[in-house]
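Of the protein chains in this complex, one is absent; all others appear in place.
In order of appearance the chains are A, B, C, D, E, F, G, H, I, J and K, and numbering begins at 1 in each one.
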Amino acid sequence: MSGVYKITELVGTSPVSFAEAARAAVAEAAKTVRHMDWLEVVGESAKIREGKIEEFQVKVKIGFKLER
Amino acid sequence: MSGVYKITELVGTSPVSFAEAARAAVAEAAKTVRHMDWLEVVGESAKIREGKIEEFQVKVKIGFKLER
Amino acid sequence: MSGVYKITELVGTSPVSFAEAARAAVAEAAKTVRHMDWLEVVGESAKIREGKIEEFQVKVKIGFKLER
Amino acid sequence: MSGVYKITELVGTSPVSFAEAARAAVAEAAKTVRHMDWLEVVGESAKIREGKIEEFQVKVKIGFKLER
Amino acid sequence: MSGVYKITELVGTSPVSFAEAARAAVAEAAKTVRHMDWLEVVGESAKIREGKIEEFQVKVKIGFKLER
Amino acid sequence: MSGVYKITELVGTSPVSFAEAARAAVAEAAKTVRHMDWLEVVGESAKIREGKIEEFQVKVKIGFKLER
Amino acid sequence: MSGVYKITELVGTSPVSFAEAARAAVAEAAKTVRHMDWLEVVGESAKIREGKIEEFQVKVKIGFKLER
Amino acid sequence: MSGVYKITELVGTSPVSFAEAARAAVAEAAKTVRHMDWLEVVGESAKIREGKIEEFQVKVKIGFKLER
Amino acid sequence: MSGVYKITELVGTSPVSFAEAARAAVAEAAKTVRHMDWLEVVGESAKIREGKIEEFQVKVKIGFKLER
Amino acid sequence: MSGVYKITELVGTSPVSFAEAARAAVAEAAKTVRHMDWLEVVGESAKIREGKIEEFQVKVKIGFKLER
Amino acid sequence: MSGVYKITELVGTSPVSFAEAARAAVAEAAKTVRHMDWLEVVGESAKIREGKIEEFQVKVKIGFKLER
Partner (left out) sequence: MSGVYKITELVGTSPVSFAEAARAAVAEAAKTVRHMDWLEVVGESAKIREGKIEEFQVKVKIGFKLER
């Protein structure tokens, strides 16, 4: 890596798994950000309803290169 | 959320994945606790035997509303 | 557990999931280390390319018993 | 302090302030626990609705002496 | 919660209290962001002048839902 | 380990040493909990009186298997 | 800021609120220290008696400029 | 400081030193942000190639005042 | 506790045990400070020489009441 | 200290005390490593069996000088 | 090291680099403290003015031996 990178923090959600929740966050970010390079998981949680996990939530920090 | 919530800490286990281990913890808690609302993952580990992961372990904090 | 254990830190990678990345790290370690007993996940990240997660990365600490 | 103490984790809520949210958690705990001795704040958050803080939330750990 | 959320980090200030400083941060964010859902306090500080607290400062992370 | 484990947090005290304070917490827990499996030390402190340590305090998290 | 600053750690207490407890710590420090510039809150706790919060406690680090 | 501040997270890089990497992040931010006030270093790393440090990387949080 | 407390950080050492090292720190502090109330252990380490622990080191924060 | 040091992470165990567990880790390391200089305690835990502490466990990081 | 050590926390500043800021803190401390033995960096920050780093700031904890 060279140049300068910006880090943005998102929470992705999925009824299926933590991995899918991370993918959802990246897919949403891809609509407005280019040159994404990495993500770091900074938190995992879930919503519970009627005694079952209804939704997996993954908080991620995504790094992308700033275009000059 | 309103009112007061209690947080209980559990470790769920599964031979399959971290997600299943989290589900196991929630299923066990559902036997004695009502009104569970969320969980936060506070640790992930695994037992290894003969060079392979035998069991995924997820430590979770589960929040549930206290009934008045 | 009794005796003395050593802890080694590895990063496993997988195009599929965090769980597979953890398994990759353990499989690699099994080539040179015996008596592995547990692992602790100390970080989760991913490589992104062209707006998609290309590779899941899991940083683990693996504990194994020292042979006397 | 002497003897053995148990620690329980609660989230109190209040529309007014963090201090009132902490008081709400203690008041609820007082219904079932005696000999509470101290609390430690381990997290502060809030629910936002229509651009305003609707509810203050304080996560506390409360210590109380076990009766023999 | 479902969908994807973005997290933005702000510092609010107030001569009165930590709670008012948090409200100031939310009020400022409301000028440009819709669908704010929660905030988490990640730091509290204060400016001191002539031996007195002149200004309370609260660092918050605000989560809001991304519109599709 | 397999199944689901619960974690309870206690503070044990002893005039003698940190180790004795940990033992006191376990002994107290043994009155009401079966199948305790491990403890993790999460804090060590002491009470001082007249310039001397009067009491050692150890905060522990104890894990025990839930019976089905 | 320029020059060198010293940081001192205090715990202020108040029956009223966390903010008043912070003010108490600053007022006490003002008796012996000049040129205080900022404080950072590093812990919040409370003493409970008879099921109610009796005293709010705020642990602060205060920074002040060293006079040359 | 008074008013409301926003915090943005960047990674600056430099072949020379950590200080130059921090300067690179600030210079890049200056192209789009005004009223920058402070930065906090939240991580330092480096890329290694052929047994030598090729690039210093500094992760910073930059605070700037929001214009009203 | 009421009033204002000051916290001082010390490292005590002992060839015997961590507990003795903590006692050494308190004994030294008692020469210049009155009204010590509590200590918190914030680090434990040791010096090794010729393959053996030569000295136990305990880093403590000691709280004492400021006299008015 | 001068030169370059390597850090290795071990878990020592003892039925007696945390101090003995640390000594066990150092004794084991001494079989293969020379020039050990210091250790830092990074975790303390215990195994419980039939309501009693059966084994104290201390996780340490040991620093030793690399020979040239 | 043997005996008892005290730890003092300072912030040094420099227009040049983090290393010079650390040196400034040590030089100031040397005016009143003898037998300084080590420092640990616990924070790095900078003041920004007109889009450039104006001042590097390093927060350090300095350990020094207490004279008997």
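Rule of thumb we're sticking to: contacts are C-beta pairs under 8 Å (C-beta built on N, C-alpha and C of every residue); 3 or more make two chains touch, one makes a residue touch a chain.
All values reported here derive from a predicted model rather than from experimental measurement.
Trainee: Against the chain that's been left off, what residues of subunit C make contact? List them.
Mentor: 8-13, 24-25, 28-29, 47, 55, 57, 59
Trainee: On subunit H, what residues meet the omitted chain?
Mentor: Interface with the chain not displayed, on the subunit H side: 17-18, 43-48, 51-53, 56.
Trainee: Tell me, which residues in subunit J touch the chain that this view leaves out?
Mentor: These residues of subunit J touch the chain that is not shown: 1-9, 61, 63, 66.
Throughout what follows, only the chains that are shown with their structure count from here on.
Trainee: Using the touch rule from the top, work out which pair, C-J or F-I, shares more C-beta pairs.
Mentor: Between C-J and F-I, the larger count of C-beta pairs in contact belongs to F-I.
Trainee: So what angle, to the nearest 5 degrees, turns subunit G so that its CA atoms land on those of subunit J?
Mentor: 120
Trainee: If you average the CA atoms of subunit A and of subunit I, how many Å lie between those two points?
Mentor: Inter-chain centre distance comes to 44 Å.
Trainee: What positions in subunit K touch 2 or more of the other chains?
Mentor: In subunit K, the residues touching two or more other chains are 8-9, 47.
Trainee: What are all the touching pairs of chains?
Mentor: A-B, A-C, A-E, A-H, B-C, B-D, B-F, C-J, D-E, D-F, D-G, E-G, E-H, F-I, F-J, G-I, G-K, H-K, I-J, I-K
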